[in-house]
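In this view, the complex is presented without one of its protein chains, the others remaining in place.
Our next item is chain A:
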């Protein structure tokens, strides 16, 4: 009898811990994620270094518009002659997922995260570093997508020691994304 009671106690304690201690358990939707990205890391050491700087369990997003599907965009944002790198990734939190773009700078052979901006919508449509407003300096362009409703383009420029939002606009499909 006592053994039976003990079993029940243990079981209910476990269930209580599971449900009570940790809140509502994760739903199957939350649990879907790609396996550890070891395979995609084989092509270069740079991406490996950069991905180590991302938060744990961050999932890297590739822009839908790019043909090569580059995970990382390079370009000289601050004008010092050395290329910076941008990675867009998705991070899960308690209420849902967050889209973020992280900017990395190389300093003495080491990559450092120097800035981070948040994105919106379902996913990434475009990411690139190029001179959009023809001022001689490159800007960071990030296109966020909300499905068929359209996409939003954020343009960030490097000012002093951080990214500044220069403009926001809506565009539809690739035809409207005329960056040149």
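The rule is simple: contacts are C-beta pairs under 8 Å (C-beta built on N, C-alpha and C of every residue); 3 or more make two chains touch, one makes a residue touch a chain; residues count from 1.
By our rule, contacts and distances are computed from a predicted model.
For the chain that does not appear here, its UniProt entry gives the protein name "histidine kinase", which is one of "Protease", "Peptidase U32", "Sigma-54 factor interaction domain-containing protein" or "histidine kinase". Across A:72, A:146 or A:166, the residue that sits in touch with the chain not pictured is A:146. Residues of chain A that touch the chain left out of view are 1, 4, 8, 11-12, 15, 19, 24-25, 27, 29, 95-96, 120-122, 144, 146-152, 168-170.
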